[in-house]
Structures are given as C-alpha cells and as structure tokens.
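Below is a structure I'd like to ask you about.
Entry: chain A
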Amino acid sequence: MVADWAGDNLVRLPGRGGREPEDMADDNTIMVQRTLRSGQSLQFEGNVVILGDVNPGAEVVATGNVVVMGSLRGVVHAGAEGDSSAAVYAFRLQPTQLRIANRITRAPDGEQSFSTTPEVARIRDGMVVIESFQTGPERQG
Partner candidate 1 sequence: MLDFINRIFGRESSSSKNVAKERLRLVLVHDRAGVSPELLESLKADLINVISNYMEIDKDGLEVSLDSSENQVALVANIPVKKMKRKFQTESA
Partner candidate 2 sequence: MGEVIVVTSGKGGVGKTTTSANLGAGLASAGSRVCLIDADIGLRNLDVVMGLENRIVYDLVDVTSGNCSFRKALIKDKRFDNLFLMPAAQTKDKTAVNPAQMEALCSEIKDDFDYVLIDCPAGIEQGFRNAIAGADQAVVVTTPEVSAVRDADRIIGLLEKEDLREPKLIVNRMRHQMVKHGDMMSIDDIIEILAIDLLGVVPEDELVVVSTNRGEMVVLNNNSKSGQAYRNIVRRIRGEDVPMMNLEDSGLFDKIRRIIGLK
C-alpha cells in the first residue's frame, strides 16, 4: 500500500463532534493521497486520512478515526480494536458498510442517501448515528 506519511498535527478539522481535533492528531496518522479502488485494503493502527475516494469493494480499517476527503463508497471500519469513540468523516458518506468498534451498519434496503454535505458517523448512546458535519462559523443548511 503506497502511503505518504505526514508528521504531527496533520488533521486540522474544526470539528463539532465529540472529539476535539487535538485528540485526533498524533503521530499515528497516515495520509493516503490516492483513491482506493475495488480489492484494495488499507489497514492501519491509528487514524487514516484519505485524499481521494474509497470505491465500492475497497476497505479501510483503522484503529482510530477515518477521514475521507472524497466519496466513501466502500467498507470502512473505524475503531477496529474496540474504540467506540472513533468516528468516520467523509465529504460524501455513502459506504457499502460502516463499522465502528464492534457495531456494523449499512444503509436500509432501497434507500440511498444523496447527501452533498460532509457527514460524520459516530456512536451515540450505543447507536451509530450520521450527522452532517459543518465547518466554520457560517453554517449552511
């Protein structure tokens, strides 16, 4: 798996989530500057940032958070070793299947989300919830 390493403080997402960005950024973050295609699998102990898409048939497994700066259509697993505070962020969150810690979710049959805003998936009260993820002080929508 070709991956480009970046140093500390890589992730600077002004998040409104349960975790502050400072918590997310540490040495264990990998940055991947390409699209993951069907059959490709990225597994990493730490956070994963993908500057590209995750296509159907590809999978990303991280013990920490997963950030996709593109469309996430494949399988994603955040908090793969049981960290239920892990989250999945994507510009377009349309995963085939989304797993956080030991929870496995998929879109209900016959429903497809066509959200055009960035979204975040995380566990709240034991359930995986997906919320739109707004950046900056000026919120849209």
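Here is how the candidates were picked: all candidates are chains of the complex that A comes from, given by their letters.
Following the convention adopted for this analysis, contacts are C-beta pairs under 8 Å (C-beta built on N, C-alpha and C of every residue); 3 or more make two chains touch, one makes a residue touch a chain; residues count from 1.
Not measured: the values here are computed from a predicted model.
A.B. asks: Considering only this complex, which of 1 or 2 touches chain A?
C.D. replies: Result for chain A: touching candidate is 2.
A.B. asks: Residues of chain A touching candidate 2 in their complex?
C.D. replies: 38-41, 56-57, 59, 75, 96-97, 104, 106-107, 109
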